[in-house]
Every structure is written in C-alpha cells, then in structure tokens.
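Quick one: the structure is below, and I'll ask about it shortly.
Only one protein chain is missing; all other protein chains are in place.
Up next, subunit A:
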C-alpha cells in the first residue's frame, strides 16, 4: 500500500527548474532510498514534500490525502517527521528541551516513542541536559532522528544521515534506522550506496531533476551498468 505518492512534481528555486516531473511512491513499512549525484534534486524533493519549496505543478499525497499546497507545520502534523541534511539542531537547547519540543505537536504516542528512542540511542539519555551544540556529529544525527521520530507518526524523511560521520558511526546509525523500520516507514536520501543498499527495500535514482531509474534494491546491487552510469560506482 502506498503511504506517500508524488505525482509529476515540478519545483523551481528562483529561476532554476530543479524538479522536472518527479513521480514516486513510498510503500508502508519500507525503506525507500533516493539516490543521485550532488545537485540531482534529492534534497529539493524532500523539501517539496515538506512544503519548504512548494512545487508549482504536480501533487503530493500522504495517506491518500493531498498535502501539497499546505503550510509546513500542517504537513508535519499529518505525521511526517523530517531530518534535514544539516540536521537542523537547536544548538542552544539541551537534548531534553529538543525532545520536549518534538513532543509538543507529536501526532502519535509521544511518551512511548520517547522511551524507545532513548533505548535506541542511549547517548541521548546520557547527555540529557547537555546543550545540543556541544554534541558530537553522530550524537547530533541521533538527536535529529529521534526528534523527527517522536514528532512524526508513520513516515520519516531522512536527508543524508551518513554525511560527515565516521564509518563506525555510520554503521551504528544504519543499524538503528533498520530497527526503526519495524515501527515506521522511511524515505532516505543517501549517497553512500554501500550502506543504503544494505538497508533499503526499494530505490529511486534521480538525475537532473528527474527520476531516471527505480526498482528493488537487490536488483540494483546486481546491475553494474546502472550503478556506474548514475552513481559512479565501478
């Protein structure tokens, strides 16, 4: 069953035509990975879903309800959690304050979700009263994911969580994302093919603002030509 459906999205940033008819869908309970080189339009796709960069034409449906054209805070209240590329950490707030803020407009059972996140990311409990700006890169990413999970209910949009992290931290994070799949659906933007191909079920590849390829992750792993052509992997 399709949880999120993008239909022919066209998005402009100023004079630049970034998304040129993007159509895709995300199935309930899956990890769908959006691949593509820098500048392909992956981040803009997530930002268009969230309403930060609204599309000029096309539509976004969540739970069969049209959400394109709605303001961002109402899209979020539908149950979509968002982890931006830069993590969007509130540096002067503590972990406690950040997660309390996420709970304020949470659409699901916030208490249960909070408990599970602290279990999944024990560092957040350990540094509960620490200012978020003082956390390590990996801890900040954990906080950003926990915040989005607690706030949302049903779908997480995660933009390049492995960016700038050590290989060990990336591995740890991916294990956590895989565990989260049991409780939520994830649309993951990633450039780290090795990592994302291990946890993803379905994939889309973007190039120049268009979806150029999609299919099951297992098939992509075996498709050397597509990997080399669009992802630069030999």
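Note that in this section a residue touches a chain if its C-beta (ideal position, glycine included) is under 8 Å from a C-beta of that chain, and two chains touch if they have at least 3 such contacts; residues count from 1.
Heads up, the rule we're going with is that contacts and distances are computed from a predicted model.
Asks: Looking at UniProt, which of "FIST-like protein", "Amino acid/amide ABC transporter membrane protein 1 (HAAT family)", "Response regulator transcription factor" or "Cation:proton antiporter" names the chain we cannot see?
Replies: Choosing among "FIST-like protein", "Amino acid/amide ABC transporter membrane protein 1 (HAAT family)", "Response regulator transcription factor" or "Cation:proton antiporter", the correct UniProt name is "Amino acid/amide ABC transporter membrane protein 1 (HAAT family)".
Asks: Given that one chain is not shown, which residue among A:1, A:104 or A:168 touches it?
Replies: Going through A:1, A:104 or A:168 one by one, A:104 is the residue touching the chain not shown.
Asks: In the full complex, which of A:72, A:176 or A:201 touches the chain missing from this view?
Replies: Considering all chains, including the one not shown, the answer is A:72.
Asks: Would you indicate which residue among A:41, A:84, A:138 or A:209 is in contact with the undisplayed chain?
Replies: A:84
Asks: By the contact definition given up top, give the residues of subunit A that touch the hidden chain.
Replies: On the side of subunit A, residues 50, 52, 71-74, 76-77, 82, 84, 88-93, 97-98, 100-102, 104-107, 133, 147-148, 151 touch the unshown chain.
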